[in-house]
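Missing here: one protein chain of the complex. Every other protein chain is in place.
On to subunit A.
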Amino acid sequence: MKRRLLLAIPLLLFIALAALLYRGLSLDPSSRDSALLARDFPAFSLSSLEDPEARLDASLLKGQVTLVNVWGEWCPTCKQEMPQLLDLAARDVRLIGVDYKDSREKGRAFLEEFGNPFEVNLFDPEGELGFDLGVYGAPETFLVDADGVIRYHHTGYITPEDVTETIMPEVRKWQ
């Protein structure tokens, strides 16, 4: 009987491995936790999309929970995402945009066409802030708490379900 059990060990190991790999099949390899979770929002000094003379830095993010959304006129998914961002703004979430690798004209035209849920938009034409945030494709969204610490990271498209099921609970959690 003991030998029988010993013989079953390879089978059990195989089943465990198969289960692990099967789970891996349904994971999204492009969504990973940001390396910046639980870290301070990176320092920056940028103008705003609205005002080329403005100088904004990371103190902008202190004091209240903020969603920072990295977008660009060149990014089709960002257009699809705008209704969800407008919805979040309507739910009294503070949103700040990062206009990433874009031109002022195109960025402004984008907001005119699709609406502007952002309190202000950081203008990042060279993608420096994006690089420090570890952005590898827009849209990406970061939740920053009142102390300026990054608490949640969303890679890619925010669906209407994500708004109610993930983003809003995260916002409330850190408020």
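We take it that a residue touches a chain if its C-beta (ideal position, glycine included) is under 8 Å from a C-beta of that chain, and two chains touch if they have at least 3 such contacts; residues count from 1.
Keep in mind that, in the parts below, contacts and distances are computed from a predicted model.
**Student:** Out of "ABC transporter ATP-binding protein", "Cytochrome c-type biogenesis protein", "Phosphate transport system permease protein" or "2-oxoglutarate ferredoxin oxidoreductase subunit beta", flag the one the UniProt entry gives for the chain missing from this complex.
**Tutor:** Going by UniProt, the chain not displayed is called "Cytochrome c-type biogenesis protein".
**Student:** Touching the absent chain in the whole complex: find that residue among A:I15, A:A35 or A:A109.
**Tutor:** In the full complex, the listed residue that touches the missing chain is A:A35.
**Student:** Among A:P83, A:G127 or A:G148, exactly one should touch the missing chain; which is it?
**Tutor:** Result: among the candidates, A:G127 touches the missing chain.
**Student:** Counting contacts across the full complex, list the positions on subunit A that touch the omitted chain.
**Tutor:** Subunit A touches the chain not shown through residues 29, 32-36, 101, 127, 131-137.
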